Each structure stands twice: as C-alpha cells, then as structure tokens.
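Heads up, the thing below is written out as structure tokens.
Only one protein chain is missing; all other protein chains are in place.
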Amino acid sequence: MCSIPAANPFIPYPATVTGLLDLTPDIKLFTVELTDPEQQDNFDYRPGQFAFISAYGVGEGPYGIASLAERKAGLEFAVRRVGTVTRALHELEPGATLGIRGPYGNWFPMEDYRGKNILIIGGGIGIAPLRPVIHHVLDHRSDYAELTIINGARSPRELVFSNEFDLWAEPPQCKLELCVDRGNDEWQGRVALVPQVVSELSPSPDNTVAIICGPPIMIRFVLTGLKELGFSPGQIVTTLEQKMKCGIGKCARCNVGDKYICKDGPVFTLEQILNFMEQF
Amino acid sequence: MNRIIVDNNLRSWLKELAEKYTLVAPVTSDGVTLFKHVKGSQVDSLDLQYSNTAVSPKGCFFPLSETMFSIGSDGVNVIAPVSTDREVVIFGIHPCDAAGIALIDRVFLAEPTDTHYKEKRDRTILIGLACNAPSPECFCPSVGGGPANPMYLDILLTQTSAGYIVQATTGKGKELTPAARMEEKDIPLPPPPHVTPVPLEGVSEMMRRNFDSPYWDRVADRCLHCNICSYVCPCCYCFDIRDYMGKDKIDRVRSWESCQSAGFTMIAGGHDPRPTKGARLRQRWYHKLLYFPELFGDIKCTGCGRCVRSCPVNIDIREIITDVQKLNV
Partner (left out) sequence: MIETIRNKAKEWLEKNDGGCVIGYERASDGMTARPVFIYKPYMVGSLIFDETCVHNLSKYLLNRRGLKTAIVVKPCDSRGINLLINEHQLDRESIYVIGVVCPGMKDAHFGRIEDRPLSKCRVCLHHTPAVYDVLVGEPQPETASRDYSDVARIEGISIHERNAFWKEQFERCIRCYGCRQVCAGCYCQECFVDELDPLWVGIRSGPEDNWIWNIGRAFHLSARCIGCGECERVCPVGIPLMLANRKLEKESADLFDFEPGMDAGTAPPFATFLKEETLEKVE
C-alpha cells in the first residue's frame, strides 16, 4: 500500500484546507491538499481507509476518507463537530494548515464485489466512508449489478451528502431510499429508523453484498435485520470506529478483543465480527 | 572456565563507562530503588543487591512523557526532536526487565517502526545482573525467563563468592567487556535460585472460553482503576498522544496511559465500548494472556512481580491465572 512512509511515523504530512462545504449544521466536508506535491501525488488510498487529521495545538483524530482517489477531485473528509479536535477543525478557514497522517487501515475489496448487487446502508455521518464505494460503483457502473442506497439521519437537515442525492439515484439500476427519525413540515419522505427501512424494503440476499456504516447501535440492529432476511455473515460488511491515538498498531487502544481497528480494520465482514470476543 | 570480575574492578569499570557513556543504574534513596542516570562519583554507592526497582527501566526507551516533535508558531514548520549520539549503558538490569523490553520491541520495532524508540534502543547497551534473591512474588521461569537468563542482554553478570561471572552474549556486549579487568577462573555458573512456579498451561485457551464470565466483574469490584499496575510493568506500553501549547511552539507529546483508566476507550460523543469496571479490568488480562500471545506467541508478562507488590488492593496476576484455569465454561 501506497504512500510515502514518513521516517518518523508520528509526524504528519503538512497540508492545507482547499475546500469547505457545510453538509449539515454540524458536519463539514473538508477538501485537503498535501503541501508537498510529491507527497500529494503519492498519497494513494482505497475506499474504506482512514487518515489522522491534526489540528495543531489541539490534537489529532482519525477520520474516514470520504473521497475516491481515482476521481482526482481532492482528498476529502466529512467531519462532525462533536469534541475538542473536531471543534477546532470546524473553525478552520480555506487556506488553513493542518497535518495528515495516513492512509491507514484496510479497505473494501471492490474487486470481490464485481458483478454483485451493492446494498449501501448508512446512518448519519456513517454514509461518509461509504461514499467512495458509491462513487466507485457509479464510475464503473457496468462492473456491478443493482445499486441500492439506504441513507438515514435524525432529521431532514442532517441527511449527509444531500447535494449528491440526484447523482446517486439517477443512473440506471440505482435506487436511493432516504429516511429520517423525525420529519419536518417540508419533509415528504419516509419517517423511520434505518433498520426499519431495511426490513420494509426486504432486499434479497441473492448475489448481494451489504455495506453498512453508522452509529454502533444502528449497525447492530441492521446486522440482525439482514441476518433475518437471509444474508450470510460473509455478505455483510461494515466499518467500525474506536478511540485511536497512533493509528499504526502500537498504542494498544483501539482493539476490539484481539483485533486492532487501525490495522485489522476498520473494514470487517460480519463473519469476522461474529468472532469478536468484545462488543464494539 | 569462566571470566570473573571482582567488585573493585567492576566499580572502576563502571566509573570509566560513566565517562564515555550515559550510565544508568539502580539507585536507592528514601527506601525506593529506581533506575537513574549516575555519575562516576556515585558508582561506589550503588546497591547491587536490590531485589527490584519500583518502576521498570522501560522508561529508558519509552519515556513517561516524550515530545515527539514540535510545530513552530507558523503552524507549518516541523521541529524534529533533538537527539543525542551519546550512547547509553544500562547497568544492573535484571533478566525480567530485559525480557520486558524485548516484548515491547515486538510491537514498537515492527513496521512502521517507532523511530523514537528504535533510536534509543540502537544506542543502548544492556549489562544485566542475575538475581541472587528473587522476591516471593517473582515467577520469571514460568513465562520462559529465569533469574540468571542471559537472553535479551548484551552482558550478564552473575555473582559468586569469587566475583561476578561475565557472560557477553551479543557483539555489542563482547566489544564492551573489559578484558583487562577480568580473570579466567575455574568457577562454574551457580545454579539459579529457586523461583516459585505458576502453572500456565492452557491459560490462553481458558481465557478465550471465559470472556463473558462474571469473574471479571467480581475482581473489578475492588480495582481502583489507578494506573499503577501498567506503569510499574516492564512490558505494558499503552500511550496517549496529545498537543501542548508552548510559548512559541506546540509540542506533540506521547505519554504513558493505562487501559485501566476510565474513559480510555471513550469516543468524542460519549460512546464507550468498555463502560464498566469489569470490561476495563478484563482488557488488561486478555491483552497479557490471550491477545498478545496470539499475535506474538509469548505471554505479555515477565514474572517480575511488581504489579503483585504494588497493587493497592491485591489483584494478583498469579491468582488470576490459577482462577481462570479453574473457571467453569
């Protein structure tokens, strides 16, 4: 895997914020460019990987990469303002400096999904690490069968990547199902929790791979729901999140049982998760 | 035939080493023995009969706090840490502590290499001292070590009535041994002192089967979730990384932390996969007795007994091991 290793793995690559987009009241999409052109060119990553972003003076955090490297449209992260580091990141303006360490972790093996139906299930910011998968499927449309995306949020304003929904629904054999926990006066769509929508839609497990990301509790319910629909554990994939500090398997913090989320994950099949001893 | 160095010569050798190297040795003050940097003038007052230091010498390679790098006030300029070329000699380290460093090596020297740790390891020589009188809590042979085990050391000194037998096991060690100060004598290596064994057969498998046992909550009842066990341990290595604002720079600092402290695994937003005392306590034992052996083949413990002595509420790893082997699935 593919980036220039820093001699000191704890020193980030310097980078600048080249784009900022408000996705929801507390989620921003950051476009970042590494300052050194050679580092920028060699920063090659795959769908599902993550990187550490440093807000110097405050700290560092791991964030799923929300862009598809192939598109060469910039390295993007969707960051929710929820703690000290994310709050500092949200205060940055275009042109601001930050640090990037990565890419880390394993990735979605898109080659294994060729010819299959792709079922994407995202809740809240969970849709962000799945966005590169969506983009890959859209860009290589004939390599995959049906694409179904179930995307939920707490409220209509909190649906993430609403600016792209048309692009996701438009191509042939692409279906986008949105849902919210609570609607508002304008909302015409579904008011339901993501696991409920999964059961309602009752997707067939035939030749399908289900890729899920969202809050732990949503993942747990969706996993149960898909099992009930007949999905086998090998057909279900998710990406997990844990508190991290080093991201390179040294600080012994992000393990769920004997698996380190930074090295063995963050992408896991349900088959692997069923062998986890600990609850994530 | 073995090479012997008598105490006087040993001391004069150490004083010479103190000139050329940074000499680190066990120093006792106020009843507490710790590894400290010593000057030549302190060599004569070194107590070489110590049983074990309060805290292991892992801090020589993996300090309690370490500035990994700094960022200048422009927010861009990375100031790498200033390193020294001066080599270090750690003298008087017991085999259990050398084994602890070797266990940490498995993680920190693996790719991507922890350059801070490696840099210190590369310029340090370990001169060990075999134990004469292990503490009742020690159990190093049960975890593959021993009170006179020369492994993981560059040189091992074993005390006899005629002086210390010198064994150099590595190239670095051989180069350093003071040939002129040693004599060949027909004195055999003494049998190592007895250390009470702790039977470890099958413990990893029993751990695997008893993850959900209420046993862990019961032990955790009395756990204070201080960090003492992890901090005195020669092979615990969890750490925190955090930024600290300086006057015109920002320091990114790595510090020891323990899986026992509350909030160790809490994510911003409040979700914590280990919210209970039992879950946190359980992590320590599973890391040591199951996860690490699965990854590296060895139990993450050197039998030094420090955690047993230092735990304020007597959570005893030997007791945990024997209890787990008797647990019903």
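So that you can tell them apart, the chains are marked A and B in the order they are listed, and the count of residues begins at 1 in each.
Following the convention adopted for this analysis, contacts are C-beta pairs under 8 Å (C-beta built on N, C-alpha and C of every residue); 3 or more make two chains touch, one makes a residue touch a chain.
Note that the structure is predicted; figures quoted are calculated from it, not measured.
Checked against the hidden chain, the listed residues B:20, B:39, B:174 or B:222 yield one contact partner: B:222. From the set B:22, B:113 or B:135, the residue in touch with the chain omitted from the display is B:135, counting the whole complex. By the touch definition given at the top, subunit B reaches the unshown chain through residues 30-32, 34, 54-55, 64-65, 135-137, 218, 221-222, 224-228, 231-232, 240, 242, 244-245, 253, 255-258, 261, 263, 277, 308-314, 316, 318-319.
Everything below uses one rule, namely that only the chains that are shown with their structure count from here on.
Note on chain placement: the centre of subunit A and the centre of subunit B lie 39 Å apart, centres being C-alpha means. Of all the residues in subunit B, the ones that touch subunit A in their complex are 68-69, 71, 75-76, 78, 80, 107-108, 110, 112-116, 208, 211, 237-243, 245, 250, 252, 254, 257, 259, 264-269, 271, 273-274, 279, 283, 286-287, 290-291, 294-295. Contacts from subunit A toward subunit B in the complex involve residues 5, 7-11, 14, 35, 54, 56-61, 82-86, 97, 99, 215-216, 241-243, 245-246, 248-253, 255-258, 277-280.
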